[in-house]
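What follows is part of the complex, with its chains left where they were.
Labels run A and B following the written order; every chain starts at residue 1.
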């Protein structure tokens, strides 16, 4: 299983994913509305079996209620001379998400109460939303805001905030068993690249990779979700929690997987699930350096997946984590921040994690004492000063195949990457020296 | 319960405790006798429900037997000219504790066998006792000893060592439950300040603080003991061990809590009792720096409370620990060593520990996933780049209220002081989002 799962991940996929991000970048996504549906249809073209679901406003989900659907056509601020000094059509971050319709002339002083800018990052437009309290507002660069003169301004917002739906995409790839691996990503942010478009495009590449395998080549069933953050995962959990509790073995929240500045790990709440073990192993084995955060640093849908009453085995492997890089949640988080290579690096780590999970079995050596490898052509038949070192890794695999450790535990004990352990195991399994413990 | 328990600890109590220490300093305490009773009566005036007990000489207690009662009226060494060169009336450390009556003229050479001084600390009078073997002796500064000339000396000790009693004081403050917290301190040392008067005066301040609360405001019953060291705690345990084993949840030996040079922690024998957990949490949360000792460094009544067959959950939070500061067990440990602020600092740490223990419950979040705090006014309704950080502590409390961790464990996991955790919990409990797990 290993080769088809892992080795077909081509570096060319980096450019592919980057192109998808470019296509999706201009769309104005929010918690609900046409932008979300347009985004989901884009992925449906790439993943034909992706199902798009719609949950009506007012639906209860745990402690929450699905809000109205927001759509926006036009939004601007014009000065006394009719110049549109801030215009949503230039950058969809200019409008506070879920702004209510407005058409009003006002003095600068009144307008200021509806403006959002970042004094410490004066060139960036901030990203602001107000999903659950009715407001309107505009976001702009602080340098621009400081130049605003006294006078009258015309504010125009052509939006609707009325009962409708929240949407999400769901792709189920059945495997040999009903045990599941979850890939969850989100599609509710307007034009931003590392957080968020990197997440959906890497998730899509993983989904294509797994889809291209025949199902008997997948031990696990894969559940790949394109949600809106927070309310989306809460809705999803409110419908699927009991099933996931029974079947989910490991899950990953894909976000901030596009730049090249860092590699990060965010554990589950308990920190010791299978998802934690495989993620840490992959990061320790296949990166030179990574930043390890704690669950106290969480910020995406693991907040729901790992909440005390839910406690699913879900973690994140990221590039630069949300909240830690200066462009986060601003117009600076644009397509120049992410790269094909950054996306590909994240994809490879996830593919390694999945490839290991697919074969993370427990093996037992079938003979007492060390097997005689020489007669099977697996050990040098002449013993010199260095002959032992040549087969040390192989002998270590045998020494720890005790019917108790799974491949991840074994790899940790003998200080080898798990995929290398699996390679070393192959001739031993063929020779009947190792057998799987069910 | 939190506010009345913790916030009424006023800094003015520092001066109050220091005054008590000044009043008690001149009294000649020992293992038994009038000085002990006088000291206990002093505390009885401050704590009217304090009971004074008397155990007769000869009473067996575990491996020990209560010794005779010692009282002393006069003790001096006079030179050939009748000058009293060493006189108990000047400093009660001059006499070896439990010295037998003597009235004798002798040469310097013979006298030397009964003198105790400290060559390395030549200006201090050492503190020496001989409770269980009949002796007599005088303690003096080494500088003075070296000036003694050949000649005859008259030694006079007017003491009695006859069957009598060992005394102790016991104050029980009943609470909502019969679960108990123990405060144990000792009153057997003559004029010394950090070790020992700081202990009884801080214990007395804690007792007054707790007494002034109505009993329904105390979950725990408090047992506050003024004992003589070693034999006192052995006697006490020999009568109360079975009860304490059932009811004692945490206990503290109060000693060396008066100076400002250090803050110290001495764990229980096993090191993992509730008393250890709360003491370590308080020290880590509310001090800048403290010295952590091991049980191998023990030296007071935890030797009995934590002995292998007893193993009660008892620890010490101290200022400069016995044995570690130069003035220990000498006349240098006088009232200039302790300060109102030093005493108050220790009192605050103990009050914090008790306040946490009183509310160290296990809570569980009542909803699935994260609760929607915005609709309850507990979360910003507008989402900006920084809005999450503002409520991070609150969200972390929720994320770890899993029905398993108590407040101390929760505080440790989310790196907040337990009293701050309790503050954060209050609105969540009021909103019905957290419920106590019985």
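Heads up, the rule we're going with is that a residue touches a chain if its C-beta (ideal position, glycine included) is under 8 Å from a C-beta of that chain, and two chains touch if they have at least 3 such contacts.
Owing to the predicted nature of the structure, the values given are computational and were not obtained by experimental measurement.
K.L.:
Note that 2 identical chains are shown, then give how many the whole complex contains.
P.N.:
Full complex: 3 copies of the single sequence.
To be clear about the criterion, only the chains that are shown with their structure count from here on.
K.L.:
If you average the CA atoms of subunit A and of subunit B, how many Å lie between those two points?
P.N.:
It comes to 55 Å between the two C-alpha centres.
K.L.:
Show me the residue ranges of subunit A that touch subunit B in the complex, using the header's touch definition.
P.N.:
62-64, 96-97, 116, 118, 126-133, 135, 230, 233-234, 237-238, 241, 269, 295-296, 298-299, 303-304, 306-311, 323, 328-330
K.L.:
Where on subunit B does subunit A make contact in their complex?
P.N.:
Interface residues on the subunit B side: 364-365, 367-372, 374-375, 381-385, 388, 392, 395-396, 398-403, 414-415.
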